[in-house]
Structures are given as structure tokens and as C-alpha cells.
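Here the complex is missing a single protein chain, while all its other protein chains stay put.
Right, subunit A next:
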Amino acid sequence: MPEVIMPKMGDAMEEGTILRWLKQEGDEVEEGDVLAEIETDKVNLEMEAEASGKLAEIIAGEGESVPVGRPIAFIQGEGEEVPERGKPREAAAGAAEEEEGAGAPAATEEREARPRERAPEADGHVRASPLVRRLAREHDVDLSQIEGSGPHGRIVERDIRAYLERAPEEREERPAAPAAAPRAAELPPPTGAPGTELVEPSRMQRIIGERMTQAKQQIPHFYATVEVRMDELMRLRGELNEQLAEEGVKLSVNDFVMKACALALGKFRNLNALYTSEGIELHESVDMAMAVALESGLITPVIRDCAGKTLSKISAEAKDLATRAREGKLKPDEYQGGTFTVSNMGMFGVEDFTAIINPPQVAIVAVSSIVRRPVFDEEGSVVPAQLMKLTLSADHRVANGAEGALYLAEVKRLLENPVMLLV
């Protein structure tokens, strides 16, 4: 009897909420059918059946939150029986193993394989020493990610230490609890004055808050701003969009900016890097994270190998990712693993702003609005121009000011000679 368990869709995911069941008890389902919609702290996902059969029982109803690894339904294969309702999975798994031990012939291949494979984390239980559990709490580590080297797969101190050492991203993403706790204690209590309302920050906002606090506190940021003349780019963009209109392509300014930022990184490899426990990890491929504002927060979907993609490809991907981000339908691998970020607030009429580095990345570019201003041309005459400010925030542990300035100059050169972005 294959159980449908709450899947783990990202390192930080501890539980998911059933938004909606798309199949009802008694429905026949095929492997790959969408069973339900699930909400995690970051996205909404469609969950597919991993086996065919009858959806014999739904354990977790709509709106229910279920820890990762817990069963939410049973799919009954041919000739299989539904376990008693409410029977804990562990007991069921144990019983299956006992049957095997007694040499019961009824066991199908699946039955033989599954309980053993998943036994350690059946019902979400992981064998770990108390010390490991404490360290996991302090470092916000998901123990199901760690393989235990102790007896019966028990996770022991050396396992979690090794994990913490080799997963710097994991550690830098979320600050350790002790660091966060005293801060909360220092905050003033609510005034409770009339006309006030106390709102609990959402889970996403809390995570963003923690990460940004950590980034601001731990990364020595430096900033550099350039003003880019956008007239030529706007002219070229108009031309291209006219030509491409039939194909339904409409390039945005941000597509050009991302392409330029990615191309320029070819000469400044330091900035396309992750700051890890063991050193600066330089990345060849520019996996461009783009900040997308959501009603409930912010997410940064990633365009892989942004430097190697054409503008129209970047444009199509960006549009698709942004749309699905707003619908909460991104998969974890679509918003994890970026190496550089562009944050664009041009659409909001912002004259300039600075962004906080998204660790373990080491740089981010803040893109402001294009404004029309009078400027002097080469002859000294006052002419109208379209200008846009770019502000680089970079990690001083990795790069220095001059390098940042040279990088921005290269981005500016590419944007002011936009045909360079077409080759």
C-alpha cells in the first residue's frame, strides 16, 4: 500500500498545508496524476501520485498542515488492503517488516522495498542523538537531510558537524537561533495605544527579515552607482519589439539589464561567486536571480546561464518565472542557487536605491527608473536624455571598490552600446 507522504520541497520546508484535494476518496488515480495542491512557506505546488491505484483514504483534509514525511493519503493497489484508519505509519511499517521476516508470500516488491527504505524517517522520525537535535535546533538544520553514521543510522555529532561544514549555504541562509533570540528580547513591547493593530509577520517575511538582518550585519557592503544613458537602448528595444511583436515577444528594459550584468561578469569573476565556509567559490555560469515582489513578500527566481542566453530567451524565462512566482507555483530549484542578483524597481519611479546582498552571493545590482533630464552633449549644448541609475552592492570580503567601479563601467558600456547585447 503506497502511502502518499508530505513531500519535502526545499531545505527549509518542515511542513506543508493541503490547499485542495483534486481527487476524492475512491477515485482511481494514475501515476503522475495531480492529487492535491500543497502550500509551503515559499510556493504552492501540485502534488503528483507516485503510484497508480485507488485513492483509498485521505488522511489530511484541506487546510490541514502536515509535517514533511507524514502520510496524507493511501493509494490502494490491486489486491492490497487499506490499513486501519489512524494506525500510525511506524506500526504499519513494523508490521510489514515482521511479515517479511515470517516469510509471508503476499508481500509485493513495493512492500518489500519501501518500509525498509523509509523506515528511519517513517512518520518523520529521525534517529539522532540529543546533542545533534540541539545543534540542529540552533543551526536550523533539517535532520532528514543528514545521513547518520551511528548504530541504526543514528545521526551523531560528527555527522552534523560534517554537514554544517560542507553546507555553508545552508548555514548562512538562516541565522542560528541564539543570535536571533536576544534581539527579540531587546525590542520594545507594543504600546497598545488606540488605533494600533498587532500583526504577526508571515513566515516568509520572517525568513526574509532574518536573512537580510544577517546579510546587513555580517557582510561588509560597499556601494557604487553609475548613471547610464539609455536613449540608444530604448531606441533599439523599440525597434526589436516592433519586429518581434508578431512572435509575441516583448523585451523589457530589465531583460537588457540582466543580460548586460551577466555579460559583464565574464570579466569580473569575483563578483559571480558564493562566499563559503571554505573560501570564495567562483562560478562560471551566471545564474541570475531576479527579485520579484509578491503580495506576501519577495522571491528571487533564477535564470540559469543568463550570459549565454539570447535576450528573447531571457525575456521569455523571466516572464514565465515572474508569473509563476506571483501565483506561488515556483519549484524550489527555480528559486534556489542563484549566483548574482538584479533587483529592479524601475517600474515604481524610483530615482535610486541600494539593495542588500543575498547571501551567500557577493553582489547585487539595484536598477532604478529611467528619467528624462537635460544633459550637456559633446558640443556643450543642452539636450534631453534618458538616464537610469544602477547601484552595485558588493561584499568587501570578496571585491574592492575599484573592481566594483570597473564592473559597473563595463555594464554601462554594454547598455550604452546595446548592439553588444545582441552578439
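The definition used in the following text is that contacts are C-beta pairs under 8 Å (C-beta built on N, C-alpha and C of every residue); 3 or more make two chains touch, one makes a residue touch a chain; residues count from 1.
Just so it is clear, contacts and distances are computed from a predicted model.
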Using the UniProt record as the reference, specify the protein name of the hidden chain from among "Asp23/Gls24 family envelope stress response protein", "ABC-2 family transporter protein", "Cytochrome C biogenesis protein" or "Alpha-ketoacid dehydrogenase subunit beta". "Alpha-ketoacid dehydrogenase subunit beta"
Given the contact definition stated above, which residue among A:S65, A:S149 or A:T323 touches the chain not shown here? A:S149
Of the residues A:R134, A:R235 or A:R269, I need the one that contacts the missing chain. A:R134
Going by the touch rule given at the top, which residues of subunit A touch the chain that is not shown? 129-134, 149-151, 156-158
